[in-house]
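Here the complex is missing one protein chain, while the rest keep their positions.
Letters A, B and C name the chains as they come in the text, with residue numbers starting at 1 for each one.
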Amino acid sequence: MTGLRVGVIGTGMIGREHIRRLSTVQAGVSVVAVTDVDAALAARVAAGLGAVTHPDGLDLIASPRVDAVVVCSWGGTHEEYVLAAIAAGKPVFCEKPLATSPQAALRIVAAEARHGGRLVQVGYMRRYDAAYRALKKVLDSGVIGAPLMMHCAHRNAGVPGFYEPEYTITETAVHEIDMVRWMFGSEIVAVRVLRPRVSRHAGELPDPLLLVLELANDVLVDVEISVNVRYGYDIRGEILGEDGTVALGEPGLVAVRRDGRVASPVPGDWRDRFGAAYDVELREWAVSAAGGVPDGPGAWDGYAAAAVSDAAVRALRTGERVTVTLAERPRPGDERARA
Amino acid sequence: MTGLRVGVIGTGMIGREHIRRLSTVQAGVSVVAVTDVDAALAARVAAGLGAVTHPDGLDLIASPRVDAVVVCSWGGTHEEYVLAAIAAGKPVFCEKPLATSPQAALRIVAAEARHGGRLVQVGYMRRYDAAYRALKKVLDSGVIGAPLMMHCAHRNAGVPGFYEPEYTITETAVHEIDMVRWMFGSEIVAVRVLRPRVSRHAGELPDPLLLVLELANDVLVDVEISVNVRYGYDIRGEILGEDGTVALGEPGLVAVRRDGRVASPVPGDWRDRFGAAYDVELREWAVSAAGGVPDGPGAWDGYAAAAVSDAAVRALRTGERVTVTLAERPRPGDERARA
Amino acid sequence: MTGLRVGVIGTGMIGREHIRRLSTVQAGVSVVAVTDVDAALAARVAAGLGAVTHPDGLDLIASPRVDAVVVCSWGGTHEEYVLAAIAAGKPVFCEKPLATSPQAALRIVAAEARHGGRLVQVGYMRRYDAAYRALKKVLDSGVIGAPLMMHCAHRNAGVPGFYEPEYTITETAVHEIDMVRWMFGSEIVAVRVLRPRVSRHAGELPDPLLLVLELANDVLVDVEISVNVRYGYDIRGEILGEDGTVALGEPGLVAVRRDGRVASPVPGDWRDRFGAAYDVELREWAVSAAGGVPDGPGAWDGYAAAAVSDAAVRALRTGERVTVTLAERPRPGDERARA
Partner (left out) sequence: MTGLRVGVIGTGMIGREHIRRLSTVQAGVSVVAVTDVDAALAARVAAGLGAVTHPDGLDLIASPRVDAVVVCSWGGTHEEYVLAAIAAGKPVFCEKPLATSPQAALRIVAAEARHGGRLVQVGYMRRYDAAYRALKKVLDSGVIGAPLMMHCAHRNAGVPGFYEPEYTITETAVHEIDMVRWMFGSEIVAVRVLRPRVSRHAGELPDPLLLVLELANDVLVDVEISVNVRYGYDIRGEILGEDGTVALGEPGLVAVRRDGRVASPVPGDWRDRFGAAYDVELREWAVSAAGGVPDGPGAWDGYAAAAVSDAAVRALRTGERVTVTLAERPRPGDERARA
């Protein structure tokens, strides 16, 4: 792979993680430019890299020294930066969410369609996780027959103080929303959100929840969302097919026998569980950005996730089953997209 | 334990299984009398046991040589026999269902209440299963905190040809309905039944299903019901508590490594999975029938299961959330019950 | 099964356990006579059963009211009682060891051979354990090919104060010695005992140990013996075959997720682990004693176990590889056995 010069917008926690990964997962990639609303922070990060700083994201995107862009800034800024990258014809990796509303995400979809080729990748890392990939491989092999249902659980040990009630959908369940669409190759057409007894650790949050997702192909998916389980970070999934099932395995690097029990560690947080998936995600993105088109989750996936999240938030508020109606998907070169 | 002379009504498959168990799980128990609509069958079974036959269940119940009664006849006959046993003051073990309608079950509840003490046990064997008991013990210990949700799956490899669509509820899900009430010590107050994509093995059956049960204490339970999974008989359950979870373990007597896989056997049917639970169930019933009051699932449990099943059948038909309203529970010696 | 009247010699802990089992695992069996060196204890046990007491084991064996005998007295008395039972032509279940020396065991073998039919069963309960039976079934099916090696571990949480250094072999490893002979249908021809670092919990005991058993069919078996592991009672085994392996599964009735771990309980002692095996053992013995010949571990198995234990004790003392030479096995009616 020839060298890829990456500019990173946003040098907060996630931005710095991605910079570290870009420097360790793939030879030939270099982060040459950074920017952040906190200019002093950006300067410190740049100094450690031998990179330059830019006054803002648009300036960074415009730089001829930047081949590809990583957007890790605050969600409200994503649309502007991704549109600018598309306008500049540069590959852009945008952390989730692609945009803060389905409408905004759809504008990105349309812009990329007008451009005529894939430039956008959204940061849904589960598609790069070895266990989810193995799950999908078994499903696609046909060995368990046609899929009928999927049971999921998404459990966080805890969440930070700024976590809002609707983040249970937009920050947490959104990973399952994207995963399910990818796993089954079918859009989500309706959402229910059921509210069990509330955990004493929940504070003001609706925690736990049970999401029920209906897919266009009639597969039914239930997802437990729990964000204060205390015991660890635990991601579970089992697909029921006509002839069998396939489930995510139990990690368990080691098993300790002591005090009447045999015990294996549960991941502590998403870094433990998905660290390797982030590595693969950025490696594959960098390779594709250097030489071809991204084949990871794209603008349409970001739009669909936003539309389903939107419906799920309404379902959470109202207690009703909410249907999801997606816009028509434009194709590259499609006249409607150009309109 | 002093000898207990048992009469068995119904010598079909289940009846003969129970006769065998009564002869092997507990010394001092003897099956002294049997009856069946197929008199020739009853005669053959009686001959093998050195027991007598009776022309019908009421005659058997009335016999002074019968101390306690086991009812394994067709469900439509249960009410009459159980009421007769109560009238005779004899302990009676009745295979599920206790009766064919909530109203009929309630008549039994009232009769037993007028009698003034426990005589009736209903055949919900999961309460005697070592794994479910261990689950309940962990829950009751408080180690996982207050319960919030439970995820269940009930999978049959296949079902016989006479299996009707509503049996998914009344014959299959009813085990989870009773288990959940016992596990959480709380009544089920509402039921939903969601219909995923239908398995190609389903024939005319609504298979699989997702039941959602709401409990009075706000615990939410989801239950996958699949009756044609082909791969085996698989019963799963995980309780989410505020501080952790507890799940039924994976049996797996042995693990075989061959051909690129490590594999453990899954039970083939309910005999494999719950054989030992049936043993314990009948042993504990026989001990209590010989000397004390039954403490297993009783008439009220049979009534509540019937009422929830009834609601679930309506939910299955209508697609709606159906609430469950139970009658007031009589207490022994209660004037209302005597009315 | 017609009624079997059992006499029990020795009403210590094991004796009372067996009496309890004989009263609960099989209808039609009754313990009608007991005896113990502690006459007062025997009287109390007899009173609870409605049984009679005898002044000693020989008197009990001679009683015409006793159909079959269970020997649970001190090991030094086993030979005399078992020989007496053979002389009386009565089925006898003898707790391990069959006798205190290979020579004594061989006298029993010869006596039974002269009698001309199986009367003796020795209390090796592993042959009745569902997991070991499943292991053997897989092995015998040929699915893993011809056996080459087996790895075992036998771990006790702790041992009582009277446990002697050589009990590591004669009381503990002897279970693996019998199991291996049964599993592979081949005699053990040589033994090594290696001594690792000693546990600080070992006191005066050689703990842990590694036994290496060589079989006549060239299968090699290693057995870890640890009798102070503290964490529980843990029995492990994996057979390596030419085409795969089969291992005892991990029990794990439930899995608890809490405090960063997913944990399953380990059995606390042999009752937890082998309780059901003892039930099956006594049930099958009682059935065979009532109507046929025992097919469980017999006198020859007791002799072979004694001979291998003897060799292993020498190997433990000397650090050398010790070969095992068995006497020629008599056949019922064989003249040599009659000599």
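As a working rule, a contact is a pair of C-beta atoms (placed from the backbone, for glycine too) under 8 Å apart; a residue touches a chain by one contact, two chains touch by 3 or more.
For clarity, every value in this text was computed on a predicted model and none was experimentally measured.
**Q** Of B:G268, B:G291 or B:G319, which one is in contact with the hidden chain?
**A** B:G268
**Q** If I consider the whole complex, including the chain that's not displayed, which of C:D38, C:D218 or C:D295 touches that chain?
**A** Missing-chain contact among the listed residues: C:D218.
**Q** Determine which one of A:A146, A:A190 or A:A276 touches the chain that has been left out.
**A** If we include the chain that is not displayed, A:A276 is the one touching it.
**Q** Which parts of subunit B face the unshown chain closely enough to count as touching?
**A** 230-232, 234, 250, 252, 257-266, 268
**Q** List the subunit A residues touching the unshown chain?
**A** 1, 22-30, 130-131, 134-135, 138, 143-144, 243-259, 264-265, 276, 283
**Q** Tell me, which residues in subunit C touch the chain that this view leaves out?
**A** 145-149, 151, 153, 194-201, 208, 210, 212, 217-220, 222, 224, 226, 229-231, 240, 242-245
In this section, only the chains that are shown with their structure count from here on.
**Q** When the CA atoms of subunit B are placed over those of subunit C, what is the turn angle between 0 and 180 degrees, to the nearest 5?
**A** The C-alpha superposition of subunit B onto subunit C needs 180 degrees.
**Q** What's the distance between the Cα centroids of subunit B and subunit C, rounded to whole Å?
**A** Between these chains, centre-to-centre, one finds 38 Å.
**Q** Take the average of all CA coordinates in subunit A, do the same for subunit B, and state the distance between these two points in whole angstrom.
**A** Those two chain centres are 45 Å apart.
**Q** Which residues belonging to subunit B are in contact with no fewer than two other chains?
**A** 243-245
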